[in-house]
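Please see the structure below; I have some questions.
All protein chains but one are shown at their positions in the complex.
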Amino acid sequence: MRTTRLEAFSDGVLAIIITIMVLELKVPHGESFDTLITLWPVFLSYVLSFVYIGIYWNNHHHMFHTCHAVTGGILWANLHLLFWLSLVPFSTGWMGENHFASHTVALYGANLLMAAIAYYILQRLIVRAQGPECILKRAIAGDWKGKLSPVLYAAAIALAFWMPQVSLAIYATVAAIWLIPDQRIERALGGR
Amino acid sequence: MRTTRLEAFSDGVLAIIITIMVLELKVPHGESFDTLITLWPVFLSYVLSFVYIGIYWNNHHHMFHTCHAVTGGILWANLHLLFWLSLVPFSTGWMGENHFASHTVALYGANLLMAAIAYYILQRLIVRAQGPECILKRAIAGDWKGKLSPVLYAAAIALAFWMPQVSLAIYATVAAIWLIPDQRIERALGGR
Amino acid sequence: MRTTRLEAFSDGVLAIIITIMVLELKVPHGESFDTLITLWPVFLSYVLSFVYIGIYWNNHHHMFHTCHAVTGGILWANLHLLFWLSLVPFSTGWMGENHFASHTVALYGANLLMAAIAYYILQRLIVRAQGPECILKRAIAGDWKGKLSPVLYAAAIALAFWMPQVSLAIYATVAAIWLIPDQRIERALGGR
Partner (left out) sequence: MRTTRLEAFSDGVLAIIITIMVLELKVPHGESFDTLITLWPVFLSYVLSFVYIGIYWNNHHHMFHTCHAVTGGILWANLHLLFWLSLVPFSTGWMGENHFASHTVALYGANLLMAAIAYYILQRLIVRAQGPECILKRAIAGDWKGKLSPVLYAAAIALAFWMPQVSLAIYATVAAIWLIPDQRIERALGGR
């Protein structure tokens, strides 16, 4: 079974997630910039989540580029990842509307952590299905990003109860780390 | 006529259904985990329906893998299936917001039952269009899952008026039965 | 320029239109079937529009099957069609929530009429771009459906001010006429 339809379905879900988040940016009552400014926490949350979904799409894109056979396990691991990502609009909205209150920032981090774990499981299943000569396996050999991120998320979740601003800074940092995600895989592909 | 565009359209509709369900998870007013906990029935309904739509996408994917020609009848049987699935966000939301009250659980079951019947009709039309040597026909020869599910749904609908929790348990059981749906078709494809 | 991306974009828009209409089916406050029954006009409108969007997708599918080159004019005629179809969730919702009041039924008909005209323009442009030996041209040679529908829509719009139920019956009749839309094109393709 080929990856075409799995990629198309994932693209569809990710495209919808990234776009319906903007529905949380509810049109304010009031016609001056002053009313608009009160929306800044919702807007900031939106930007952060847009970048995260973009990163996931980008990495997903690269990962399946190396994958040629899809097993039942991969299908479900992919849906598992999409499940956690589908909750991002909710946790983004909750965090934004409550101006980055402690619990909301912790939940947002938990959501990112679950998505990271789901991504890790999916990656594992793809590597296993491709066999020992897997390009992806080589590509993620020194996967310090994949190992560091969950640790940072966990730290940020704990910190959120005291200093939610610091947690936010950590989320932004992890996003920045991932913004150029393809080099490892591109290098492995190039060295083939 | 090939299946490409039918699959793409179905993928699109299923991707949207699975994602807009999260819009029923309305961001609560209140910034602590306590407010969040009140959402558990809506969340549980969401998880159940996410799994069901995932199963339908997965089976749809496998079924059309064996299908090479699309007739007008198949197109409309497919839209008929999508119609019932498009109502899942509604029946999910109604059930979740009313904490699994009897009528809402019965309606949810009726929705699942109609989708199962629509899927059965679609399967029949594909088998008929493919002719006697159809892979799908062999694959679903001993289709106890497809025969058992409607019976279980019907039982759950009746039970919902007395014990909606039992009905929910039945829906979860049917989902669990289908979670590994591809073995039959994969075996038939492998034995070709 | 090939039709692939135009078809993919149209599929996406049509898939979203057909699915977001269900968002007008707002989850009612009340947990018994009685509250559900009050939704019947919204539900009936939804079914009618679902069938109409399904017909448009189906015909669109068939029409572009015969089309191999896309001009700038075709691109914009296609967007023009999508524009009118994108208003269907709105006119459906207005009609359903006002229990098929005269003006709402007239607007719904006007929406269908504009979509029919847009479809006609698109068909014309495709025929012109394909040249005299166009399959589509032969397929629509005796296009009584395409000629009858706008007349029926116009009659239904006028009737809506006195007897909106009759207008609804006309919309349902036109939908029934189109439900098996492909025979003409399939015959022309078969006779090639």
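Labels for the chains are A, B and C, by order of writing; each one numbers its residues from 1.
Assume a contact is a pair of C-beta atoms (placed from the backbone, for glycine too) under 8 Å apart; a residue touches a chain by one contact, two chains touch by 3 or more.
In this text, all values refer to a predicted model and were calculated from it rather than measured experimentally.
Looking at A:His65, A:His99 or A:Arg128, the residue that reaches the missing chain in the full complex is A:His65.
Within the complete assembly, residues 1, 5-6, 8-9, 12-13, 15-17, 20, 23-24, 72, 75-76, 79, 82-83, 86-87, 89-90, 93-94, 97-98, 101-104, 107 of chain C touch the chain that is not shown.
For chain A, the residues touching the chain absent from view are 7-8, 11-12, 14-16, 18-20, 22-23, 25, 27-28, 30-33, 36, 47, 50, 54, 57-58, 61, 65, 179-183, 186.
Simple rule for what comes next: only the chains that are shown with their structure count from here on.
Distance from chain C peaks, on a Cα-centroid basis, for A.
Rounded to a multiple of 5, the C-alpha superposition of chain B onto chain C involves a rotation of 90 degrees. Averaging C-alpha coordinates per chain places the centre of chain B 26 Å away from that of chain C. Separation between the centroids of chain A and chain C, computed from CA atoms only, is 37 Å. For chain C, residues that reach two or more other chains under the stated contact definition are 12.
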